[in-house]
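Each remark here refers to the structure printed beneath this line.
One protein chain omitted, others in place.
What follows is chain A.
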């Protein structure tokens, strides 16, 4: 398998606070990578750094052979990297349809092209709410909208930051189904979670961060066998 996204020696700072230390990882095309770690381990910073949203970053990020570290966020998005932020960040004053319009980008060769109609099939709840102001929807509906909005940009790799966080169990199950669909469409995913729960059924490989450093990388089978790793870096 060829590497779709390669991250080498990623360091990030907020002001003078050094957050990430030489994070190195890669994900192959069509693969789903879980990025695990406790609260504050650096998962959000890692994903935001890849997306170009953290100004002070060093290291290499290569998407489809193109170096993207240091590019402005909109260029990175247009090269096919999608981002589903942790706190949803929907545009609450805009309607569902308008939120989708903001995410719209031209189709990309070799990548599934999404239309609002296709997305309303994937997220049936949203279809009935398309003229509703996004701020008036439930948390689960907002999370679905965030993913739909990102898919409107026809990305080839999607970064999802704790997408099941704070959702009701029924919605979490739906979210897992959505991830399966995206994987089936051939999308490459990096999903962050505090511990491996909801994404388990789709994940191919696992990375664990602790205090801004990569502590473990391995397949699901290795991860499941490594109880000491889980105890040390994930148990609370």
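One rule holds in what follows: a residue touches a chain if its C-beta (ideal position, glycine included) is under 8 Å from a C-beta of that chain, and two chains touch if they have at least 3 such contacts; residues count from 1.
The definition used in the following text is that contacts and distances are computed from a predicted model.
Engineer: Quick one: find the hidden chain's UniProt protein name among "tRNA 2-thiouridine synthesizing protein E", "Branched-chain amino acid transport system permease protein", "Urease accessory protein UreF" or "XdhC family protein".
Structural biologist: Spelling it out: the chain absent from the display is recorded in UniProt as "Branched-chain amino acid transport system permease protein".
Engineer: Which listed residue, A:92, A:201 or A:222, touches the chain dropped from view?
Structural biologist: Residue touching the absent chain, from the options given: A:92.
Engineer: List every residue of chain A that touches the chain not included in the displayed model.
Structural biologist: 13-17, 48, 51-56, 72-74, 77-78, 83, 85, 89, 91-94, 98-99, 101-105, 149-150, 152-153
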